[in-house]
Structure formats: structure tokens, C-alpha cells
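A single protein chain has been omitted from the complex, and every remaining protein chain is retained in its original position.
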Amino acid sequence: MREALEGSLAIARAVALTKPDVVAAYPITPQTHIVENLSRLVADGNLHTEFVSVESEFSAASVVLGAAAAGARAYTASASQGILLMSEVMFNIAGLRVPLVMTIANRSVGAPLNIWNDQSDTMAVRDAGWIQLHCASNQEAVDTTIQAFRIAQETDLPVAVNMDGFVLTHTMEVIDMPTQEQVDKFLPPFEFAGALDPANPRSMGTLVDPSFFPEVRHSHHAALGKALAKIVEIDAAFKKVFGRAAGGLLTVEGDKKAKVGILAMGSVIGTMLAGLEHYQGEVGPARIIKLRSYRPFPAKALREAVKGLEKLVVIDRAISPGLGGLLGTEVSAVLSTLEKAPKVYNYALGLGGRDIPETMYRDLLKTIEDRKAPRFAVFDADLDKLPPEDR
Amino acid sequence: MIEYRIHGRGGQGSVAAAYLLAAAAFEAGFTCQAFPAFGAERRGAPVMAFVRIDDKPITLRSQVQAPDYMIVQDDTLLLDPNLINGLKPGGAMLVNSRKPTAHFAERFDTRVVAFPATELAVEVIGKPIPNTALLAAFLALTETVPQSALVAALKGRFHGPVLEKNLALIEKAAKAVEQGAWKEMADA
Amino acid sequence: MVQITRGQWAGAGTSLDFKTGSWRSTQRPVHIHAKAPCHVSCPAGEDQQAWFALLQEHRAEEAWASLVNANPMPGVTGRVCPHPCETACNRVQVDGALAIHNVERWLGDEAVRLGWDYPVVAPADNAPTVAIVGAGPGGLSAAYHCVRLGLKAEIFEALPEAGGLLRSALPPTRLPRAALDREIDRIIALPGITLNLRQRLGRDITIDSLRERFDAVLLSPGCELPKPWSVKGAVPADLHEGLQLLRDFMDHGALPDNAKGDVIVHGGGNTAMDICRIVKRSGAKSVTLITASGLPGPNTAPDDLINVVPRELEEAREEGIEIIDHATVSRLIMKGSRVTGVEIISLKKESGKDGRKRRVEFEGTERVVSVDMVVPCVGEQVEPEAFEGYLDGAYFWPDNIYGRMAPRVFAIGDARGSRGTVAAAIGDGRLAAEAVVAELAGEIDPPADARPTMEADGLNTAYYANADRTRVLKLAVSERTFEAEIEGAISRTEALAEAQRCLSCGNCLACDNCWTMCPDNAVIKTTELATDGSHYVFDYDFCKGCGLCTQECPTGYIQSVAETN
Partner (left out) sequence: MAKSDTSKRLSELRMKHGRPPASPSEPKAERAATLREAQPRFRGLESGHRACQGCGEALAARLVMEGAGPDVMVANATGCLEVFTTPWPQSAWRVPWIHSLFENSAAVASGMESAMKAKGKHTKVLSFGGDGGTYDIGFQALSGMLERHHNVLYVTYDNEAYMNTGIQRSSSTPHAASTTTSPAGKERMGKRHLKKDLLSIIAAHHIPYAASASVAYPGDLQRKVRYAMGVEGPTFLVIHSPCPLGWKHDSAMTIEVARRGVQCGLFPLVELERGALTNIMPIREPRPVADYLELQGRFAHLFNKNDYRAQEELDHLQALADHNIETYGLRGEGLDPVDSTGAGHVRRGGPLAGRS
């Protein structure tokens, strides 16, 4: 049913539709509305789950780890510093191959303290071994959340659903909320073959020495590789039940014949599409590539998506100081095997919540018209604000 | 697409007003988008919220820099002359104030209506929360979204006596302004 | 078989594939049944620890059966034995020795009261028959053990009653006649034992004839002849030798008149002590014991200690007996034919050049004490008649523990020369019977018990609860007569409580410490409840040899030995 809902409320309701056994969370801006709404659902008797209000994100991740390991459908949400505090546990959850779902309400990472949206948090844990999906709208976030539970239990991997803090979490918009019947049809009850069970008492989390560690890592890498197909398959299955897909591994939008492309993850895609509509007369059309699956990284689909492009702007919502953009770097690496790879311009945008206006589409495309355009820049930084030696 | 910017102070319900306006628009058959310019500010500090409504999907997610309408929940905010920056030429501004409309019309080169929403709220619901009264007045002025849609949006948010009082409040507020005064602009 | 996993998990208990026993490098624990010191010190060869173990489980009849495997007369020895077991008891280091003799007596009396059967079966009709000379404790023990081992026994006793010195030399205050008779009657009633009374060796039979008629001959004649009293000066005409005086008193109930005055008894054994007490109880003005040995004390060497039942010594002193230790009567002072005084001189047993102890008198310590009566009680020797060719001086002095004097001829008890207690005689009877069995089977000696002894330092006494020794009632001095037994009996409750005090030295208590405390789960317990230790198994596949079980074994049953693998 279509409703005008704040993103966080929609996510809370989507989570509730999956009937989680255990929810654990620690409040952090901008994730708070999600867990507040979940708490409200529990308090009002609309969600029967063990809601564990933990004393830190570290414990939030640990609680859902324990819960899922013990055979429960488990969910948590966090952001920013919370993700970094969780990071040790996140590596662990993935290494133990425990299926669970987390929403990341993407936010920058301090210092300096900054509570606004970018994607530094999720990029900081990109090597944790999770499936990391990005959503461009609250509809996608709701749908991806429901899909994530199925992806997790069919891959025995944890899934992080990324949605931009504030920009999505605090935005009310029209969302087609799934019904319980639809979700029940799509999402089977939670099952984890490796769950702790006195009838079959296994020991999870053993010490693995060098004689086997590379094999374990290979296995984990292979598992994420196999998850690519699962993500596509489950998105298709979702479409069958709900009548819409959530973006597979990536989707190509905008002008598909354009020679210039813009690739991004998250809500900035919408603004780029608006910009395309507004400014293509001025700077020409662009192919907009919406990357949904950051991990596993869909190298093959990406090579397919850029076919025919001469230039590609990769928007990073985070920065790896001393390198530049991580997404841009990874895209470049993946495309480097192509014979006719587009030239990649990697720009970090909207760090720490800097508003990304519609004009950004025009500014980006104008910039790369110049042969001497930088291959990487913190694009919207006003260098005049800095001491000269830092510019 | 119509874009709105709501100014207020922390605690006055600006974000709630934005959500209500968007919800009302949705009830009226529009697509909508509402979000705050969330800050680290505490109660009393100036805050903003944004609303977009359209009859097709809204993809743009930037803050509203050039609103068609502004709603100012606290006239003291207008002591900052830059507050009105970006308001589209031919736009309009509704101000919550006990001062007469003329007081603002003199100072700002745009259409403006002043309306004592706080006083009305205190009178009807007993609390100095101006947002629903302002919204009702605003909808009456523009007629973009019928009052019945606001009623529906309020019903989605409140229950019982609170709802009753708010319904009474919007009834009164809608009558306190000139119905459809800004209609032609909204239609433009 | 390693299950293929991705490394996140492992199967339950799969660590059993990893044999940590290979880590053991220096030591491994083993179970060693050591001998408890009570057992080692028991002249009768009883394993007190073994029967206390049964008694700890309230298995009284089995405890008695275990006891009588060594000593068929616990009712007697429980009353008369100087109980070296209690002296040796490791519990002395904790809170005092066990009251072993009281419990032994209780078991003996219970067996009689409840008619428990001796654990023997009737020997076969054609079983070898052993002749036994003398029906004292040694002879009776020998007969019993012969039957126990499948032989028949025929006893030849010179007197009209069996019992030997138990009957003739032990006052009923120590050994009531009823207690003695009950146990002797039960033994001689056993199938396979024949008792011939009034058969005196040399008069009615000879050793040679016995050797001809029987498969073996055991000699337990006891010591009947007083040893000569070496004292300077004239010997009074009315001198009463100790053992004879005791027998006369027990036969007639009267003492010579001069026993009413100041009396000196010279000697250091139980007979001397008995005489002191009888004389005192009969109304002597004073009684003084002169003994070459030492009285108990912290500095008294074991081999210097006066050889009397400790409680008898204690009772004697309660009754007012004076004791002068480390002294001897060197000379008698006579007035006419009557003795009026004695000269006493201090002495001590000292090691000589050859290491053997000898008595050294200290010149200048002489003093004279006036007396009305002197009773020498310096021991007895074998009546030599009919033992020609077997005696070495006053005694048999066999050169082996079995008492073998010649093929199939064995000596038992006091007559061996090195003994001196009822318990030793009983032990000799068992040893001789076992040796006969071995010899008849063509072996030289029975298999020796090579087990080590568990000393107190091998125990972990942290695990034993403090428990005071059972207090045993005895008659107040004023109530002591010539008949009533002085030391009281203990109850079943007291006997069982006393049993709980046994430390089980060197033998498993089944306390579960090893099983409970092994960090490696390498002690396997095969049954839920057991008591002897056979239910604990070391799993050397996993034992790392840490030594914890050895350290925490209360009894020393677990010991660490060098790892040899």
C-alpha cells in the first residue's frame, strides 16, 4: 500500500514484517528513528521480538551475532562511529558466516565531529566480508531490507543495507509498503544450518592456523562471489511477489546511449537523474549507473554497463585520504581489463552532509569536458576556506 | 513541482509541519518529499525543513534553495534579513506573528501574510504550538491541497482529544485568512 | 577423519583425536597399593587399613572376615595387644592415632555375639595334617590358618585346657575368661581341628614321632621356665618369681603376707606390670617397678621404650604404681633370710662397638631402698625338656621369619626368642601355616609382600577431617577389682565413627579427587560408586603428567613414576 512515510519508520515497519526474533541496537544519529520506531512497535504490541537495548554498538553487533548463531533472525542498525566501534565484530560475524541484517544509516566519521551524511562509515568496513547493498530511495531501502534477510540466510553471510543518513532516513516520501502476506510469501522462516544446538553441539569460532587460513579466506571470497547471482535471483523473486525489483547488482538509468556516464551509490543517484532532466540541454545527456551491490563487487555487470562510454564520473561519498576515492579506484581497476575502457573521473561529493544540488550534474559534466580535468578531487570543496598550504 | 521551506525554532514543530504538509499532499494525490535540514541545534535554535510536492516521482534530494513558498513559524527569525534568500520571484511567505501583515509587507519585497498562529493554538488546543494552524492557513491561501487532505494527514498522526483539538484549530485557522489568495500562483 | 568445514566450526569432542598423552615427558601417575604402617607394624600381620576400609562402609562382618584372615582372635588381641599399629598410625600426625584395638575388640565380640562364621571351609578328608605342639595363642592361630589354607590340624596340649599363657598369665581385668573361652571354643570347633589335651611333649609324645605321623610339625610350647635372675647377694628363701606368683594368685586368689608392705618388682614387661597392679590392689603399702627400659616421652627411642601395653602403664600410674626407669636391681640386702632392701643402679642401653645394644651401668648412682618383698619378673624361657636338638640356648632362634627349624618343622611364638606378644605368636602361627603349604607344594617360601610402606609424608592430610579419637570408658581406680575388665567396650556407633578416622594410607579411598581434579579428564571412572580404586583408570592417551592427581591423592595411592616411553 502506498503511504507517505518517513524513511526510518518505513524501515522499522519493513523489519517488523520480516518477524525478527532479536533486535539489538544502540542509538546513534541518524539511525535513531529506526530503532525508536521499532521500540514503539514493540511497546505497542505490534512486533513480537526480543528487543535488546544494548550499552554500545559493539554489543549490538555482538548480540545479533549471538542471536543469529543461536538460530534467531536478528537485526541491528547503526551508523558512523557506531559502525567503526562494531567493526571488529563485523569482521567476526562475516568470518563466522552468520546470517543477519544490519541497516547502516550512512554518516561521516569523525574527527571532526560531523553527524551528517556521507558513506565513510560503510567504506571503512568494506573488507569485513559482508554483503553491502546501497539504496537510492526509501522504496529501495524498504525492499532491500526485506530481500536482505533472504539473501543472508541463503548465503550464510551478513548483509548491510546502506541508506544515506537524513537524506533517506529522515525524509518522508511515498513508499509502497509491502503487506505481511507478501512478505510471508517471499521470505521463508529463518533457518541457519550452522546454528548452535544442544542436539548437535558444534564449536563455532575455532582457532585456525596458517595451514588452513588461506583456504578459509578463499572460501569466504568465493562465498561473496557466489552471492552475486543470489542477489540477482532474489531481486527477481521479489519482483514476482511485489511487482517491482530493487536494483539487482546495478541498474543503468538516464540516457543509455550517452557516451558519458555517472556512477554512484545511494541517494545522490536521484539528484543526478533530476540534473539530467534539467541540464542535459546544457551539458548533454549521461548514462547514470546506480550501483547497488558494493560487496560483492559486480565486476562483470559493471563492465557490461559501461560499454560504449568514453568518460565515466564515479562519485564517491567518502574519501580514502592519500589515495582518493575507493569506489573510483575499484571501478578503475575493474574496468582496466576492458580494451576500450572509459576514462574514469573520480570525485568525492557531499562529504559530511554538504548538500549536493541539482546543478552538480552540470558542474560534473562541464568539468570533464576539460582534457585537464583532475582524475580525483574533493569536488565540492571550497579551497579558499583553507590555509594556502592546504589547498 | 512545488517547493516549500519552513523556518522555525527547535521545538516549534517545523519538521512535523513539513511532514504534515507532505502527508496532506499525498492524501491529495500528489507525490511528496519532506525532510529537515537536521542540525546539531537544540531547542530554540533556528531550524529548517523542506517539502516538495509534484504529480510525478521526485528524484531530486538536495535542500530547497529556491522555494515557491516559505512558512516562518517565528517572526523573530525575520530579524535576519537573509532568511528570505532564494524565495522565488512571485513566491509567497506566511509568517506566524501578532503583527499585522503590513508590518512585513513593508520590509520584504514579496507577497506576505502574517497570522497569529501561536495565539490561535493557545486558544484552541491550549499549547503554543503554531504548526498545524499555520499549515491550515497556508493551505487555505494556496488551495493546492484541500483541507480535507490535511484532516486525513492529521488523522494519520493523532488520535483522540489531540486530534479533535487540532481539527478544531485548523477549522478556525483556515477561516482566518483569505481563501485562495495565492491560488493563481500555485496553479502557475 | 577430519570433517571438511570452512574453519568456522569443529565437531563436538573431536579433540579426542589429539592425544595429549604424548606431552608427558618426565613423569606419569600410577596406582600403587602401599602398605599402611599399621599393617606393617602388626605382629599378627593384620591389615587394619583393609578392614577399616570395609568398616567405613558399615560392612562390619566383612571387616571382621578380613581381619580374621590374619588373626582369628581379635577379641583377645583387642584386649591384650600393646598395639604397635596405633603407635605406627599415620594419624598421629593429624590428631592422634586411631583406637584400633578398641575397634578390633568390638569386631571380635560382635562376631561372637552374632555368630559370624570364620571364612574357612572344611579341609578335604585326605588333606595333609599338621601337628601342633601347644594350644596357646600361637598354636591356636597355627591350627586355624592350617584349616583356612586347606590343611587339617591336630593340637597337642599338656594342660587340661587350651589357651596357654592367655589363660595362665593374663589377669581377667585385662582378659575376661569369658571373652577368651568364646573365641578359643569357636576356633577349636572348626572342622579339621583336633585338640588333644594333657598330651605333654617328652612324656606322651616326641617331636620325632610327630614328624613321622604328620605332614609337618609346629612347635609352640611357649616359655614356662623363669629366666635366671642375675643379682648380687643372697637370694631370699621365700623369693617369688613373677610369672609363678601371677599364676598362683590367679589359681588361689591369695598373695604372700609380705606383699602387704613395700614391694619392688623388677622387670619391664606386661607380666611385671600385671604383678605390680595386683599387688597394689591387694593392699601393698607401695609398689615400685624397676625397669631398664625408658618411659614414654618425646626423647625416648622406640627400642628403649618399656614393652607394655601403653594403657596398662597409664592405668598402673593412676593406681599409684611408682616406676623407676633406666635402672636395675643390682643387689639384695638381707636381714637373715628375709630381704629388707635393694640396691638400685642407673643404667641405659647403649650401642656398643658392634652396633648391638648393651646395658651400661653407671657407677656412683647406687642407692638403697628398703623393701618387704622383691619380685623378679625378668622373663621366661623354653622348658628345654623334649626339645633337644632344636633349641639354641634358651630359645629356638629360627633364622627365618617362618620359624623353620628343620624340614616341615617350625617354631612359633615366645619360644622363638625374638617375640614377646600374643599378636606375634598369632602371626607366627599364620606364617608357619603358610610356609607349610608352600613347602608341601614344593616351594621354599610363600610369596613375599614387596609393597612399600606409606609413611605420613606421602599423604595429603588436607583432605582429612579432624576427628578426635573415640573416648573409651574405663573403671575408676576405686572401682577396679581383680575380676572386672577395666577398659570398657565401645558401641557400634563409636566403632563406625572411629573407622571413619582411618586415613586409608597407601590405599584408595575412592574419594574421587583424581577424577574430579584432573584438568585433562584423563582419569576415567568406570562405575559410579566403588571403594577400592579399581574403578579409576588413567587414560595415558591424554594424561599430560602434570602430577596434580598424585599431589592431591589423600592416601598416596597415586604416585608419580618416571616416564619411560
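Chains: A, B and C, in written order; residue numbering restarts at 1 for each.
Everything that follows uses one rule, which is that a residue touches a chain if its C-beta (ideal position, glycine included) is under 8 Å from a C-beta of that chain, and two chains touch if they have at least 3 such contacts.
All of these numbers come straight from a predicted model, not from anything done at the bench.
The hidden chain, counted over the whole complex, makes contact with A, C.
From the options A:S53, A:S219 or A:T329, the residue with contact to the unseen chain in the full assembly is A:S53. Where chain A meets the missing chain, the touching residues are 21-22, 24, 49-50, 52-56, 58-72, 74, 88-89, 92, 96, 196-209, 212.
Seen across the whole complex, the unshown chain contacts chain C at 2-3, 5, 7, 9-20, 23, 53, 56-57, 462-466, 500, 504, 509-513, 515-522, 524-531, 537, 539, 541-542, 544-548, 550-552, 554, 560.
Please note the rule applied: only the chains that are shown with their structure count from here on.
Between the CA-based centres of chain A and chain C the separation comes to 91 Å, rounded to the whole angstrom. Chain A and chain B have centres, each the mean of its CA atoms, that are 34 Å apart. Chain B and chain C have Cα centroids lying 113 Å from one another.
Considering their complex, residues 15, 18-19, 22-23, 25-27, 31-36, 38, 40, 58-63, 65, 153 of chain B touch chain A. Within the complex formed with chain A, the chain C residues making contact are 6-12. Contacts from chain A toward chain B in the complex involve residues 3-4, 6, 30, 115-116, 166-167, 170-174, 267-271, 273-274, 355-358.
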